[in-house]
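For this depiction, one protein chain was excluded, whereas all remaining protein chains were kept in their positions.
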Amino acid sequence: MGNIAACCRSFWCKPKNPDIRISLPAICFVWQIAMIILFGLFVRYDDESDAHWSEHKHKNNITSDIENDFYYRYPSFQDVHVMIFVGFGFLMTFLKRYSFGGVGFNFLIAAFGLQWALLMQGWFHSLDPNDGLIKIGIENIINADFCVAGCLIAYGALLGKVSPVQLMVLTLFGITLFAVEEYIILNVLHVRDAGGSMVIHTFGAYYGLTISWILYRPKLDHSKNLSGSVYHSDVFAMIGTLFLWMYWPSFNSAIADHGDGQHRAAINTYLALAASVLTTFAISSLSAKKGKLDMVHIQNATLAGGVAMGTAAEFMISPYGSLIVGFVCGIISTFGYLFKFSSPSLSQAILSVQLNQLVNTFDFEGNYAKRTPATQGGFQAAGLCVALAFGIVGGAIVGFILRLPCCWGDPSDENC
Amino acid sequence: MGNIAACCRSFWCKPKNPDIRISLPAICFVWQIAMIILFGLFVRYDDESDAHWSEHKHKNNITSDIENDFYYRYPSFQDVHVMIFVGFGFLMTFLKRYSFGGVGFNFLIAAFGLQWALLMQGWFHSLDPNDGLIKIGIENIINADFCVAGCLIAYGALLGKVSPVQLMVLTLFGITLFAVEEYIILNVLHVRDAGGSMVIHTFGAYYGLTISWILYRPKLDHSKNLSGSVYHSDVFAMIGTLFLWMYWPSFNSAIADHGDGQHRAAINTYLALAASVLTTFAISSLSAKKGKLDMVHIQNATLAGGVAMGTAAEFMISPYGSLIVGFVCGIISTFGYLFKFSSPSLSQAILSVQLNQLVNTFDFEGNYAKRTPATQGGFQAAGLCVALAFGIVGGAIVGFILRLPCCWGDPSDENC
Partner (left out) sequence: MGNIAACCRSFWCKPKNPDIRISLPAICFVWQIAMIILFGLFVRYDDESDAHWSEHKHKNNITSDIENDFYYRYPSFQDVHVMIFVGFGFLMTFLKRYSFGGVGFNFLIAAFGLQWALLMQGWFHSLDPNDGLIKIGIENIINADFCVAGCLIAYGALLGKVSPVQLMVLTLFGITLFAVEEYIILNVLHVRDAGGSMVIHTFGAYYGLTISWILYRPKLDHSKNLSGSVYHSDVFAMIGTLFLWMYWPSFNSAIADHGDGQHRAAINTYLALAASVLTTFAISSLSAKKGKLDMVHIQNATLAGGVAMGTAAEFMISPYGSLIVGFVCGIISTFGYLFKFSSPSLSQAILSVQLNQLVNTFDFEGNYAKRTPATQGGFQAAGLCVALAFGIVGGAIVGFILRLPCCWGDPSDENC
């Protein structure tokens, strides 16, 4: 009996080996080659990015090249791209020992994740029934960036606790889970979630939190000392915060409906973000001696408005409705951070999403002709449950996989 | 008599209390709630951002969603947004003690200011006569950002001298004065000012300067030591400078006329900015030992071209006309900084605006069918006077309000 315990311990507690000289290159090469093969088998241009666009135009009585979806969405796409790589990347520089890791590994997993997301989302959403191929265009690459955002939110909870190899693995599983979850929420339940508050942020937050909880190693906790921010790191982190904050209207409007849909989504998000800044500054100032502002609150909570508005961005919730969403979310997420519910980059996602459901349930005005607001509210709640379930169950499974003794190259400690 | 003097002194010279733990949260909460109520009473979506867009399209024979104003202006809007939050924010990091304050308080007052600006400008410009409601769309939120720019220019003159609470107050008054001034200049005098050289920059500069002059406290002057820049702060400030410089063509073209108007405004600004860089480097190099460049000159004066071009951006002043504007403004504003006419972020605004009037007076070619160039020149000059008057008189009043002994939480000194 003692033997079995010892055996188990020796299995789970093998000395950690932080060397990733073989494992990281191997995983990068093999997965990239797999991507090339899968893209070769499955992925082609869609009607609007293919050289047959001129025929497509003629056949569909499209009078001008400016009607190509590229011109509706490309400016928003570039803004979302900046949010993923500069926004999330620099948000993670505020931990002084992880400036490089924050930006660099963010770069690596996003670059891998978006390729895998194009495939996974393609199989679920963009499969051409005639030839079984995925047809990609501007909307697909925006969606791939969205998908990556979910994994980067999870990464925020794990910063400094996992090796690059583990990050690649959790990105692979994260994207896969995300694509399935998204398909169920959007296509089976027909839930409306333009900026992906529940699909992206709820899933990403709980996925990261669960993995973080399973990978918890007490000896690594002294690394909390390293979580302290330093002056210059904070200014770098503000670059991330500001680019996320400024471009959130593009995030929420990027794949909204053409015309008034995109227009309204951008305005609603702009207003919610502005309101969340004021309440965040207020709560942050209240909580500190002499009212001195804590930049970490500001860095994290000001984004609450944008996250919260995600689901409802396209709805006719009126400008004052947007302000209310931002106002309430700024308060809740700053409190969430103050009372240490969770790591900084997560609290706002979790809390504001829940609130958001309430707002949604009451506020949209007949966007779904076939469903009463109450029915739709029920489906929205069901969607939230699906996102939670995928985040927690998926995170638990991936967490255990990452604890398997293997060549993960995770940070070493004396005993586990 | 001595009693009265003593009484006055004790009134004006109460010990300063830099604690803003109550006052800042209070002002943020109360004003944000006021915004929500006012938005609830007055603000709705306009025809292009409302769900009735499809009816509007049908009624006005608009054939395509791409004709929605959103697609004409959204890319420029996001660039302007970056200028406000990253551009102005990081421009203020070059003072070593105020990196955080620069970016953070810039963020706070811009987020408040844009909401108030939507209301104030809405009442003057976008009131629907049928129902007394303000109808907002993409053009309104661009204008709100413009309006905020005026206050941020004033903030540049006050950096380190005022508390966040005072900043909120001066933003409230600044936006109010700005909206009235703008209404008089654009709608009563029918002055042309696409990039807002006089409406935004002249007003903002004199508003800030006057408040700065009234709040002047000799004991705070030792803080001039803190104005010195350090190496990394300067690199951060370059981020601000570059984003302002690069996106100025968007600033000047964002609300220009559709088609050739936006096109020409962008090209003219692009050229003026390029020319101002060369003259700024030249003067800066001339003024220093061994020709070593002073980055503060460069940070401030290179923007002169864009500011100066603001009013005239849409005019047919020819490419070489744009180069001349940039050339002259680069020289004047660098000299302005060298001879300490004013604080760095102001000199270029003030000086280049005056010059600009001259350029305008002679250069536009019949944009106003009903007015001769000379008449229009007169009106442009009148507009400038209005901007000056609002800046100076408004600044004086707000300055005195901010000197009232109250819970401003302004930086303390031994005696006043």
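Note that the chains take the letters A and B in the order they are written out, and that residue 1 is the start of every chain.
We adopt the following convention: a contact is a pair of C-beta atoms (placed from the backbone, for glycine too) under 8 Å apart; a residue touches a chain by one contact, two chains touch by 3 or more.
Just so we're clear, the structure is a prediction, and the values are computed from it rather than from any experiment.
Among A:Leu91, A:Met120, A:Ile138 or A:Val191, which residue is in contact with the omitted chain in the full complex?
Only one listed residue reaches the unshown chain, and that is A:Ile138.
For chain B, which residues lie in contact with the unshown chain of the complex?
On the side of chain B, residues 63-64, 66-67, 71-72, 75-76, 79, 231-232, 234-235, 238-239, 242-243, 245-247, 249-250, 258-260, 262-264, 266-267, 270-271, 273-275, 277-279, 281-283, 285-286, 288-291, 293, 295, 298, 302, 316, 318-320, 323-324, 327, 365 touch the unshown chain.
Can you name the residues of chain A that touch the chain not displayed here?
For chain A, the residues touching the absent chain are 18-25, 28-29, 31-33, 35-37, 39-40, 43-45, 48-54, 57, 63-66, 68-71, 74-75, 78, 81-82, 85-86, 89, 93, 99-100, 103-104, 107-108, 111-112, 114-115, 118, 136-138, 141, 164, 232, 236, 239, 409.
Criterion: only the chains that are shown with their structure count from here on.
With chain centres defined as C-alpha means, what is the inter-centre distance between chain A and chain B in Å?
35
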